[in-house]
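A single protein chain has been omitted from the complex, and every remaining protein chain is retained in its original position.
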Amino acid sequence: MNITLEQAEKIIEVAKEKSISLNTKMNISVVDTGANLLAFVRMDGAWLGSADISIKKAKTARFFDMNTGAIGELSQPGGPLFNIEHSNNGLISFPGGVPIKNKKGEIIGAIGVSGSSVENDHAVALAGSLAL
Amino acid sequence: MNITLEQAEKIIEVAKEKSISLNTKMNISVVDTGANLLAFVRMDGAWLGSADISIKKAKTARFFDMNTGAIGELSQPGGPLFNIEHSNNGLISFPGGVPIKNKKGEIIGAIGVSGSSVENDHAVALAGSLAL
Amino acid sequence: MNITLEQAEKIIEVAKEKSISLNTKMNISVVDTGANLLAFVRMDGAWLGSADISIKKAKTARFFDMNTGAIGELSQPGGPLFNIEHSNNGLISFPGGVPIKNKKGEIIGAIGVSGSSVENDHAVALAGSLAL
Partner (left out) sequence: MNITLEQAEKIIEVAKEKSISLNTKMNISVVDTGANLLAFVRMDGAWLGSADISIKKAKTARFFDMNTGAIGELSQPGGPLFNIEHSNNGLISFPGGVPIKNKKGEIIGAIGVSGSSVENDHAVALAGSLAL
């Protein structure tokens, strides 16, 4: 099972709506089961630097099948995964990346969102991840 | 003047329709005036390796404000721009990248398409570039 | 609106004067609205390694439309943006990068300065950013 572009577009649509409801401007990425980029949008006026971050968040969430924030808890100084961000051409380990599951609960991809506080980034990613 | 996400989404929609009419599966990228990624889609079943190529085509077309194929004619062995592809973290200099102009004729971004023959890639990019 | 080279040269001139007044030797970069390099100088005797830092500071300030030091406050261990520096081919998140605004208050680029203490780097960048 892999995510389709139609599903990714639905996810992005829901994420954009959530972003607007939070009065934010986001970069939104969706990757597939292979952690390869499937769809991306940068909302008008969103930070330029958040494009790469949103892609890396989506990849990171699929690389390890967990929310990106969970990795960041382990990658702190003294933690078991300290500086894991150096791998895979750069991980992002703070909130905003969330796995995407199908109705059976199988992971079929991930969404990454960047452009506001990490709380907002996560809220938008979570909304998108639940769109299907 | 810079391209908007709404314009980019319209361009991608037209490009997807053109791709379907040619019975192809494409990766389609749109960059803005600063050559920064604005929107991207990979159609279901399209080559994974063409995602990066489509992004690089769009960037290349905006970097030099011309169709990517025009650069490739100059970058051949013995040509005046031989191996220009080594610049800018990698250019793509075969057809499939086309500048996007507004109604005044000003360049506001570029589209890059990859996933089939270069003739088809160019045809889809051209269709997208004329969508506005 | 985008910054012009004439504006960038004025900004660099003011930044150089500020640097001399502080008895420092700086690398000074200006990027445009697309975060693309527009102008750069390395003052005689300035650190070689600060050239790349000044460019990355300017890019970082434009990527997120804020002073680079504001990002560094959030990217510390335990902070919400820990290790954000791994994105965008390398951010610099300590002081010395400042957005540049036009008279309407619109961001039209950014300046990045490196070569001394972060306090001096920021003071020079700030002086440059206010030159227009």
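When the chains are written out, they are named A, B and C in that same order, and each has its own residue count from 1.
Throughout what follows, a residue touches a chain if its C-beta (ideal position, glycine included) is under 8 Å from a C-beta of that chain, and two chains touch if they have at least 3 such contacts.
These numbers were taken from a predicted model, which means no experiment stands behind them.
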| task | Using the contact definition given at the top, list the shown chains touched by the missing chain. | result | B, C
| task | Identify the residue among C:36, C:76 or C:102 that touches the chain left out of the display. | result | C:36
| Of the residues B:22, B:70 or B:84, which one touches the chain left out of the display? | B:84
| field | Contact footprint on subunit C, counting only the chain that is left out | value | 4-6, 8-9, 34, 36-44, 48, 51
| note | Contacts from subunit B to the absent chain lie at residues 34-35, 59-60, 62-65, 77-78, 80-84, 86-88, 91
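By definition in this document, only the chains that are shown with their structure count from here on.
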| Degree value of the rotation bringing subunit A onto subunit C, based on Cα positions, nearest 5 | 90
| request: Would you mind working out whether subunit A and subunit B touch using mostly the same residue numbers, over half shared, or mostly different ones? | output: same
| field | Interchain centroid distance [CA atoms averaged], subunit B/subunit C, Å | value | 31
| query | How many Å are there between the centre of subunit A and the centre of subunit C, using C-alpha atoms for each centre? | reply | 29
| field | Centre-of-Cα separation between subunit B and subunit A, whole angstrom | value | 25
| Among the residues of subunit B, which are close enough to touch at least two other chains? | 34, 36
